[in-house]
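Let's look at subunit A:
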Amino acid sequence: MWGCTFAEKNEDVRDHEEFKADYLHEPVVSQFSFPLPPLGIQPKEFVGAHFGKELKNLQFRKGTTTLAFLYEPATPADQGGIIIAVDSRASAGEYISSKSVMKILDIGDRMVATMAGGAADCQFWTRVVAKYCTLYELREKAPITVAAASKYFANVLYGYKGQGLSVGSMVCGYDKRGPAIFKVDSEGDRSSLNVCSVGSGSLNAYGILDQHYKPKMTDEEAKQLGWRAIMHATYRDSGSGGVCNLVHISPEGKTRYPGRDVSQLYYEFAAELGRDIAYDPRDD
Partner candidate 1 sequence: MSSIGTGYDLAASTFSPDGRIFQIEYAQKAVDNSETMIALRGKNGVVCAVEKAIPSKLYQENSKPRMMTAAEHLGLGLAGVYPDCRAIRDYAVEEGLKYLRDYRCPIPDKKLAATLAEYVHMFTLGISRPFGCSVFVNSWDKKDGGKIFLIEPSGLSYEYRAWAVGKNRQAAKAEIEKLKLDELEMDQLVKEAVRIIMAIRDEGKDKNVTIEMSWVGENTKGNAELVPNATIDAAEEWARRALDEDDLDD
Partner candidate 2 sequence: MSIMSYNGGTVLAMAGNECVCIATDLRFGEQMTTVAVDQKKVHKISDKVYVGLAGFASDAKTVLEKINFRKGLYELRENRKLKPEVLATMISNLCYQHRFGSFFTEPLVAGLDPITSKPYICAMDTIGCIAAPRDFVAVGTGQEYLLGVCETFWRENMNADDLFEATAQSILSALERDAASGWGAVVYTITKDNVNVRTIKARMD
């Protein structure tokens, strides 16, 4: 399996490796493999050619806004850390297939991954990563770093590059090195960022983040920024909507906040500005 083949084949450690292989039954991380079509058929093209790109139940769940950013506490009363905020819509074409998808998936106590792209792809591979991380911690007697977890994730995705996986994930967490966000996608990209947004509504979210983000914020400011950015993204992007789920990861741990209806957020926002957003019926 892809995850298992990245052991260093260094001459010096080979004996040790062989010994381990022979006498220590190291847990196998994942024996999963996709049954692939024979004769070099590419699944993606095959589905496209034979069922058409228009077919509704083959349009995988897409359309999302996810964001995450790091911040430092502005006052000693604040904790700082990472804010992760996402919408909750799953759509297939114009059809909203779910209004309440949890797009922040746990990887560990202080680590989460967000999902954007194919929902099934994200959920499945996040589970594989989580399993790897757990086994890693059991084996190494120390929690895995965000960098290592995200690298494993990126390697897995790179192995399937070009076969039609659709994943855009942010692995966010607090480890011994501090807070970190790694953006990972199905093209094999992996990059460490302080402010990050992924999904069809990401550009809209970036607009808000870039305007209002400060490296030092109070916890409340940071949460407001997360909600606000998601709300604005869902407003412009028809692929995003529902409620805004928000997670705050601080040095102490992970806090999940209940979902807030983005439509409600928008009405509150408009009221705050005193702007009349209700359509005024015009005469014809």
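Worth pointing out:
Rule of thumb we're sticking to: contacts are C-beta pairs under 8 Å (C-beta built on N, C-alpha and C of every residue); 3 or more make two chains touch, one makes a residue touch a chain; residues count from 1.
With respect to how the candidates were assembled, all candidates are chains of the complex that A comes from, given by their letters.
Quick caveat: nothing in here was measured; it's all calculated off a predicted structure.
Note on this complex: subunit A touches candidate 2; the remaining options among 1 or 2 do not touch it here.
Contact residues on subunit A toward candidate 2 in their complex (touch as defined above): 54, 63, 87, 89, 91, 93-96, 99, 200, 234-242, 262-263, 266-267, 277-284.
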